Structure formats: C-alpha cells, structure tokens
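Shown here: the complex without one of its protein chains, the others still in place.
Entry: chain A
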Amino acid sequence: MALSAPEISTSGAQRYAGRWMRAIARRPFVPMSSDQVESLLTEHTVRLAEALRADEFSPEAAVAVGRALVEANLTEPEALGWTLGALADHLVDDVVPGLDRPDLAARITASQAALAESFAWALRDRTFAQQERISRSAWEARNEAERALRDSEAKFRAVFSGAAIGIGIADVSGQILDVNQAFANMLGYSREEMREINVGDLFYAEDRPGMVALYEEMLEGKRDRVRMEKRYFRKDGSELWTDLAVSLIRHDDGRPRYTVAMVQDITERYALQQRLRFQALHDPLTGLPNRTLFFERLEAVLRQPAEQRRIGVCFLDLDGFKAINDTLGHDVGDKLLIVVARRLAEAVAGAGHLVARMGGDEFVILVADVDQDGTAVEVAEAALRAVAEPVYIGAHQLAVSASVGIVDRFVADGAATELMKAADTTLYWAKAEGGRGRWARYDPERAAREATSTALAAALPAALSRDEFVVEYQPIVSLGSGTIRAVEALIRWQHPTLGLLSPDQFIGLAEETGLIVRLGQWVLERSCVEAGRWHKEFPRARLMVSVNLSPRQVSDPEIVDQVAGALRASGLPPDLLQLELTESAVMATGGEPVRALRKLADTGVRLAIDDFGTGYSNLAYLRQLPLHTLKLAGPFVDGMRAQDPASVVAERIVDALVRLAHAIGLSVTAESVETAEQAEGLTALGCDCGQGRYFGTPVEASAIAALLRAAETPL
C-alpha cells in the first residue's frame, strides 16, 4: 500500500476525549479526578483511532477499550451507546481527518462490535464476580452470626449446667421451662419434676403478696430485674432461704418472653442472721425480749394511730429485789429473775401481750388493743398474782411481790418516750403508796400537778436570787383593847408567769429541796428590817413581828446565830421578834431543837407554837419549854358559829385551851377570826389576841406603817 494514512491529531484526540467524558462520566462514580478521566479517555481515543488507520486492522484495541471502560466503572448503558455512536460518527473526522480507506466502514463496524462485545463480557464478568462476592459475604456473615450464636449457646450451656448457683427459666405464665441441676438439688426435686412446676407454687405463703406484686410488675414489663432474699419450700417441706435475682428476657419488640432466675442458697447465713438478730433483741438471762425489741414493737404500734385504738403498758418492778441480791447473792437473784420472767410470760404472753425485760428487776408488758375499762389493769393484776406465788430457789422460799405502773391511752396520744416516762412515773406512785404488790394507774392531772410542782421547785433558787419573793404582814390584834399588837410575816412569790403564789404552793417544795433554810433566813432578815423601821418610827406602838420557822430551820445549828444577826443588823429589840414553831418541831423529844429553843429564848425573843391543837402535844412537856404564846389553830375558831349547836362544843374546847395556856403562863392568839361574833366569843373566853380576816388580811409593809401612823394621830 503506497498511500500512507493521515497522522493522528493530538488536539483532535483531546477534543474527542473531552466530549466523551462529558457524555459518559457524569452519571457513574469514577474514583478519579476529571483530569485523570480525561487523559485516560484520550489514551483510549488514540488507540481506537490508531486501529482504524493501521495497515493491518486488529479489533484488539476496541476489545481493550471496552474492558477498560468497565474497569473504570463507566458501566452505564448510555455510556456504551454514546461510545459506539461517536466511534462511527465522529472519531475519524475529529482524530484522523482525511482518513479514507475502502474498508474503513468495515473497520468501524468491526471496532464497534469488538468494543461492545468486550464491554458486555467485562460487565457480565464483573457483575457475576460482585454478585458472587456479595452472596458469599452474606453467607459468611450468616455463618458467622450462627457460629457466634452457637458459641454463645455453648457458653450458656456450660454456665447453666456447671454453675454452683441455681438457674431456672420460666415463661410468662410462670411455667418452669428448665432448671439446672444446682437449682433442682437445692429444692430436692429432679429437673424433670421441676419442669412440671409453676413458679407461683414455690412461693412461701407468707411472702406471696409482695413477691407476686414484684413478679407481676416484671411480667408486665415494668421492671427488668428483681433481687431479694426469698424463701422456697423444698420438696420435703423444709425451708430454703435464697438470694434470688430474676431478670426479664424480652421479645425483639419488647414484650416479656422469659424470666431467668438465679438463686443462691443462703439458708445457713440466714439462720445465722436470725440467731444474731434474736440475740440482739433478747435478754440473755431470761430469754425475754429486751428493751430494744420492746421499743421496736411499741414504735410499730404507735406508727399506726388508728382512731380509738388504745395501747397499754404495765411497768413492773420487783419489791425489795436489792435486799434479796444483797442477802442471798446475785446467783439467787438471777434465778429469781428467771422464774419471774417465765411466770410473767406464762401469765400474760399467752394472751398476746409482749413481756420484755427492761434491765435489772424491771419488766414491761405491752398490752396491745386495751379497752377503756381497764384491760391493762387486769393484765397488771394477773402479773402481780403470778409474781406473788412463793418462789423456791434451792433451800430458799422467797415471798416476792412487785409494783406496777399502768399507762393506758389512745395510740394517737404521743410518742413512745412519753409513754414510758409516764409508766415510770406511775410505777413510782405505786411504790410511794407504800406496801408491796400494788399497782397504780396513770393520772394525767396528777402528773401535770407534779410536773408543775417539779418545775416550781426547780425555779425556787433562781427566784430567791432574782428577788421574786415578797413579805406581807397580817395584823394580830389585842382582843381586849382592839389595838394592833403584832404582825405575822407571810412570804409570797411574785412568779413572773404564774402571778402571786401563796406559801402553801411552794413552802412544801422548799422544805423538800432544803431551800427552806435560805428562804426562811431571808424572811427573818427582811421582817426584822421592816420591824426595826417601824420601831424606829413608832417606838410607842411596840409592834412585834412574828416570823415562822420551819422544822429544818429549827434543827439548823446556825439558827441562833442567824436570829441574833438579824436582830443586830436591824436594830430590832429582841422582845419585838416572835418566832412561830410548829408543834412537831417543838415536841421533838430532847436533842438539838430543844437546846436551840432555850438558846433562842436566851436571846430575848419570844417563842410561839403555831397551829396549836393540830399535832400531838405533850402537855406535860409543854410547860418545861421556854414558850410565850400558843396560836390556836384555825379549825377551833371555825367551829364557833352563831346558831350552830356544834359551836357549843367548839367553844368549850377553846375555853379549855385558853385556861390551859393561862395556867402554864402562856398567852393565846386565835387564828382565822372571820366574824365579829367570833371575836366577841373569843374575847368572852379570855383569849388574848386575834388574827384573821376580821382584823385585816396580809398587807405590804407600807400599809402597816400607814396603820401605825393613823393610830398615833389624835382623833
């Protein structure tokens, strides 16, 4: 062939490749930049063109290009269409313009055929390969998942059958589907027997309500796991305590499917716990519940303050237990406590009451649900009867008794501590009533009174230092002349919240607490100071002040010095001070008080017996004492009433007492004179002086000074 073919136009090839790329590379994903794609297509363009202009035509280039398009992921059907069309219509004109061969059309057709064929082969191979690969991958994934499942099943089986803890699986109806050997062994069934059982049948009757609620919540899907200590019945009926954990397994859509229970046998641990708990809550000597358990029960009752529900507590204490311990030894004492504990338990615990030992020889009975009319008293009496039976310990026969404080009240009325405080108080009342084998029932009013007294007694010392006491003076008038002869000093307490308190409200407390000594001294000094002033201002009146001495003051060795000191400090002449003593203080046979009386008399003060006739005076002894005055007790004067037949007797008694006093040289002052008739009657009987509302109530010191001033003023 002489004619040589035209050369390839490089720029034409690039132009053709650019159009090719824009036509085919927009749609599929090609993992190359557009420059890379374009240069690749330029290469293909040149190869295809070279094949057309070669001397010897070969379809190899078209075959290679068809395959290369597929490898480059240019696999869209449209891409093949454009490629084949352009090959016929534009390749020669664009890349080898002027190429003219007789077989050119045949070459183009052959190239198209070869390219299309290789494209189809490559695409088919690639599709087969990818389909094969993805299918194999799917199977592998499936196999892998199944293998993982088998592995996990095998692991589960190993855990299930080899575990030391019991494992059981049940469906949502509670039907047991499978258990491991450990679970079956715990309950004493075979695994086959267990599969016949419903979970509910294994619940302990007492546990059932709470357990069923939790179990149902789980079956409703409200909770995914439950853990608790729970007991089961073994096949032989014995009790199995377990630490139970139940988990819920759900369907894919969340519906409950199975429950899996894992149980550990804690029967021994539980028994130990129970033993420890028993020990913690019981008295080791008597085996009775101890105070901890008692308060637990009491609190439990008080936590349910149902209306109208009452509770009773009997607080019991043996009488004279200390003496038994001291004389017969603690061993006997302990044995006695054991007997008493057993008897109390037998007597009342049978009725459902709780008997506890609070410590020492104190026992307490919790009487649940008592009625208003003294169920608690019946229980207390039963307890006292039980204790009172003679007790034989070794060679000793002991007559034992106890005292009981009973409190019964509405459950809603207050806390345990208040209840027990009341019981303690009431036991004290029972003991204080003297004797043995007594009970007392709580009286809120009495307790309130005692509480007030206690509060007052506690406040006394501070009241003295805060100057809350005042002294008032009540006139003592000569019945003959009607002139004021003396005043009795009477103490009052100006209480900051309770107001003015009279001596009978606090003197007793002061006696009990011993404060009476300081209080009495204060009254003495204060009275002497006032009387000293009156004497200085109204010397002619010779007004005497009369001051009460308590028995404790009289027995105080300091009393003589105190009186002398008060007189000295006030400048009051001794004969203007009268000391009033009670019969009991005076009549103490012999000893210090009487010596003190003589020493007091020696200072020149006058001595009077207060409330004469209410005690037991030794009349013979009376005349030996250095006394000056008898003060007739109020009741004698009270009996003297006009138009009252009984007043005749009263008058005779007063008459006799006045005569007696005068016979041994004592003057007589009548107390509690309220009426003119009484004053006249007393005057007629020769009584020396009178004191009482008829002559004037107690008044402040300034009022007495005013009285004296008025008496001096000439009419």
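The rule we apply is simple: a contact is a pair of C-beta atoms (placed from the backbone, for glycine too) under 8 Å apart; a residue touches a chain by one contact, two chains touch by 3 or more; residues count from 1.
The rule is short, and it goes like this: contacts and distances are computed from a predicted model.
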item	value
Protein that the absent chain corresponds to, by UniProt name, given "Membrane protein", "S-adenosyl methyltransferase", "ABC transporter permease" or "Glutamyl-tRNA(Gln) amidotransferase subunit A"	"S-adenosyl methyltransferase"
Of A:A88, A:A106 or A:L149, the one touching the omitted chain in the full complex	A:L149
Candidates A:A88, A:A120, A:A138 or A:A432 - the one touching the absent chain	A:A138
Contact residue for the chain not shown (choose from A:S4, A:S33, A:Q397 or A:T497)	A:S33
Residues in chain A touching the chain absent from view	27-31, 33-35, 73, 75-76, 126-127, 130-131, 133-134, 136-138, 140-142, 144-145, 148-149, 152, 155
